[in-house]
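Some notes on the structure that comes next.
Now for subunit A:
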Amino acid sequence: MTDPVFGLIYIFIFPGFLFLFAYALVLAFLDRKIAARMQQRVGPPFFQPFADFIKMLGKEVIDPAGVDSGIFDVAPLVALAAVMTAYLYVPIVGNSPLAFQGDLVVVLYLMSLPTLVLFLLGWLSRNIFSAIGGIRSVTQLFIYEVPFFLALLTPALMAGTWSISEIVVWQQKNMWFVFLQPISFIIALIGLQAKLERTPFDIPEAETEIVAGPWTELTGRRLAIMDLTIDVSLVVGSALVAALFLGGPMIPWAVTPAWLEGVIGFFLFLAKTLAVLLVLSSIEVATGRIRIDQLNDIGWKYLAGASIVQVGIVLVMNYLWVYA
Partner candidate 1 sequence: MSVLREMFENLLSRPITILYPKEKVPIPAAFRGRVAIIDEKCIGCSKCSLVCPAQAITMIEGQREVEFRGKNLARKKRPQIKLFKCIRCGLCERHCPTEAIYLSNELSGSGTDPEVIMV
Partner candidate 2 sequence: MTEMSSPEVMTGKMKEFGITEQVRKNRIRITTAPDRVHYAIKTLQAMFGFDRLITISAVDNRTTLELIYHLTGPHRMVVSIAVELPRDLPAIATVSGFLLSAAIYERQIHDLFGIVFTGNPNMNRIMLNEDWPSDEYPLRKDWKPGPDTFYGGIKVKRS
């Protein structure tokens, strides 16, 4: 990180925020298009998410009676900022220069900030639907957080390092974690689906029961930013799962011209995130919303149990591997 100009470009332009926003909107479009085509509908044009974002930015901002509009403006920004900083540590084109020991834990923490912001918005907007929605989003957070964290920490356990980039390097030398730890991969996908509050787990935003949950009173630019937060966390989540389980943007054999390796790595990253997106979309299309108490049973009985079993297996493999 010697040359500041390269650092600025890295953060702001190419694999940085500009690319992040563009890719978030592309993934949002692809998600809606895949879901539409699976239901034999035509689906939106490619610029639809961008058009929604711009339109909502222009819409009038309505403050419900008795609501502290200051916090209502700041909260979505906090959520967006958290998720964007999480993005910096995820390897896009080869290792991320900002990587440090323990950035996996930072990324996981920053990823769960939007849910807390949603709860705050729900509680603040003095409307019974959003209050119930906010409580549901936090209840859901407690349920899926434990298995999700365990599933994402087992690769770190096996690779012996807490930095995502080093885990990716480890995977180049040995096998991808999707083959070594299949249970964690499945739990990571389910946890990601729950974190993004997509259909089987969109209990907080159940439009047929509590109108739009915490999102009810969000209007204008606040809604635009919160939507962008969810799209960005879709990119960060799928990039995280791609990096930890599908080998990230690295290729095993060295390629003579150094920059070519970066380009191939980038396209690998795109391919893997799209694969993860396809899985997430088909989960969304194939299932209906479950109730919060059912989620409680499934979450603690099956997900948590499976992730603990997976941790056990990883410890045994570590033990054998170290002494093999």
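Per the selection procedure, all candidates are chains of the complex that A comes from, given by their letters.
Points worth noting:
We take it that a contact is a pair of C-beta atoms (placed from the backbone, for glycine too) under 8 Å apart; a residue touches a chain by one contact, two chains touch by 3 or more; residues count from 1.
This structure is a prediction, so every number in the text was calculated from the model and none was measured.
Subunit A shares a touch in this complex with candidate 1, selected from 1 or 2.
Subunit A makes touch with candidate 1 in their complex at residues 34, 36-43, 282, 285-286.
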